[in-house]
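For reference, the structure discussed in these notes is given below.
The other protein chains are all here in position, but one chain of the complex has been omitted.
This part shows chain A:
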């Protein structure tokens, strides 16, 4: 097996260190074509089809395999992912280069390789006896790799000739975008094409051309074009500059309002100059939102103030610089020395953070033009120039575009079309857009991930019962919202012989199915959480687990992780015990059903007595928790009634809360706290916990001012004081006031976060008034719980540990990702609700509703409509109307418009309409009806007579 030749590779690191590595060459590496007689060794995994039937290509009519080089892989991955492209040979050299240069592309390729229907084969050419080459004198590493790829391509072609005597043997086609490389390959007799040539030759699939990344070959462009931007400095110079302090490194954040302005957040701890303003196209120098850039500070004389002008990029294809300069001048109006802030210019890009962007095509005015501009949904991203032949079909659709590059002589970055999501306003399209814009991973699970699922039919085996207690005889039941399919918790309660109560919380044992480190685990860790949208759920784990094997459904055997307490009738915990178990839930109830059972006098079966016991204990626990200072906050939550046919929202309903909701919640909290204590005891350095920091006192100012206006005295120095203050809010003629105060208090809170106990020393959970807390009870929908399960399993000796679990830096990184995903999931959820609210009002037409003022701003009021849980802003200044007299008092706070004064919590009446003047960003518009202010409020008229109004608006804009 081993070739006796040993090759030495010498590499230099640092300078003088000589590293000698062995490099074995083998003669047992197969070519990958299944059924190849030459290399008869058994092929495992994906293999090439022996007779590839590729799409019709006018360039190479023969059957053929493709062999792309590194740059093709890096830049044209969108094409390779198309189901039409199959039978591709990936060389080890190419894969290694990709791995070093772009982790996301590498991951996508690995997914492709594991997809058996794509027939991608990895050829380990660096260890093959006949395809290994050594670096020659005077040859750099890149040239050597290019040569290695050509050698492998040549070997393949000869090998194909050898194995079939048939005239029509498959060819291996070398795909490269490097002209020189291609020429050399053709000289050596390898059929080679550029990616563009090959894709264009696919006569049957012209639509693929649009997905080509247009990498402007600088040579082909006309040289005379004006250079718009200064050259970026090379990385080595940037690093030198950053070290010496001439340049600063930071994250580029474009402004939403003004495309000519951006701020750069400087990395590191320097106190001054944390935020640098960049103004003007030249100074922005092709940086895109979220890029890591190097900036140079401008001399103080050139510092500018952040402008308050709103500017939108509206130019059409034109590269006129004069126009831009004019606009730039309008920025520099504010000459107030105090306002000036450190300003700078971008000298180079350290790391691009480009992702595919959602948006819409703005068609070019010239009918036949193939170059069009693309307007991303995110206003912070510049418009992108793409080349497409299907502009007319893409108009009015939401599409995805990726940036390929931004040459210095182009006003806009160049990109290519990736995917068409669907028509604007379409529910599925919009959902897709909001998922993409919030960076929620929602693609179907890849083959490699699915391969780690248990095989069906599944049942509990002897092996599974090792280290596991059999609790199938217990009368366990679950209580969840209606139509819930991912049931991750179940409860039981029974009386023991000694008169005490045994209470058990059983949580789905997801960590049994998701083993550390495999593709399934990595994917779940990446997703971090299940995202619930109005009509859709984006699962964190594949459906087989989330809705079947891990869902604790009734009357089936399921694996669980149980937390069992022995309590006395006063709900004092006498003993806590954790164990992995097997349970068989006797009933899965909804909150309403459970409530009905508890209340009904006639029912006295096991489940009902168990529920009553739980309910009794929960009430005691809740009272104790509130006495300790836990907050009860409120946020206007709504649920849509959805039409079963069209899935359009037909009605809104605020969520109801029953006793049973709080019963389940109480025991979940108790389980979380118990588990948090246990894992922190066992792993003081690397327990994954959740904390909720106390908000800084300044956060409460709004609340205190609001209370003062209602003649109430709020104490906010502790959670307990705040809870008491909230409780004393009562007004006989204004029952909604208490809820309003609680909503306001929610806004003052900080975000709760996951953290690793070894990296922090403040564990306190402010909202729950618990010294320690974690998440244990929802492993199906939160990844943090899976880690906590693993920690707990190790702590009780039921499962094995693994190195990453006890590495606090890895854990801290994981927490960072989880916190980010949770935040994004929340935003996506809100965006989904907002979109459905829009749909709802679109169908409903114009509505007049009562609302309460939540905040008073300088030129607007923020109102809340309790009926819909909807929040909106009523502006008093409009573009083409005369400005009213506004007087804002920050202390109260109050706003005087003409002669009417607005205070917080005032009751108003507003009209709700849908503003669709901007197709890409539709929004709900609110205008004041009551109290009436001449010139500002609009007259009350019956909503129905006015339904054609939005139409009018639109037509006005089109003129």
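Please note the rule applied: contacts are C-beta pairs under 8 Å (C-beta built on N, C-alpha and C of every residue); 3 or more make two chains touch, one makes a residue touch a chain; residues count from 1.
As a convention for this text, contacts and distances are computed from a predicted model.
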Protein name, per the UniProt record, of whichever chain is missing from view ("Exosome complex component RRP41", "AP-4 complex subunit epsilon", "GPI ethanolamine phosphate transferase 3" or "SUMO-conjugating enzyme UBC9"): "Exosome complex component RRP41"
Residue, one of A:127, A:200, A:816 or A:844, that touches the chain absent here: A:127
Candidate in contact with the missing chain, chosen from A:113, A:563 or A:839: A:113
Residue, one of A:801, A:817 or A:900, that touches the chain absent here: A:801
Residues from chain A at the interface with the omitted partner, ascending: 1-2, 4, 6, 17-26, 45, 92, 96, 99-100, 103, 106, 110, 113, 122, 124, 126-127, 517, 800-803
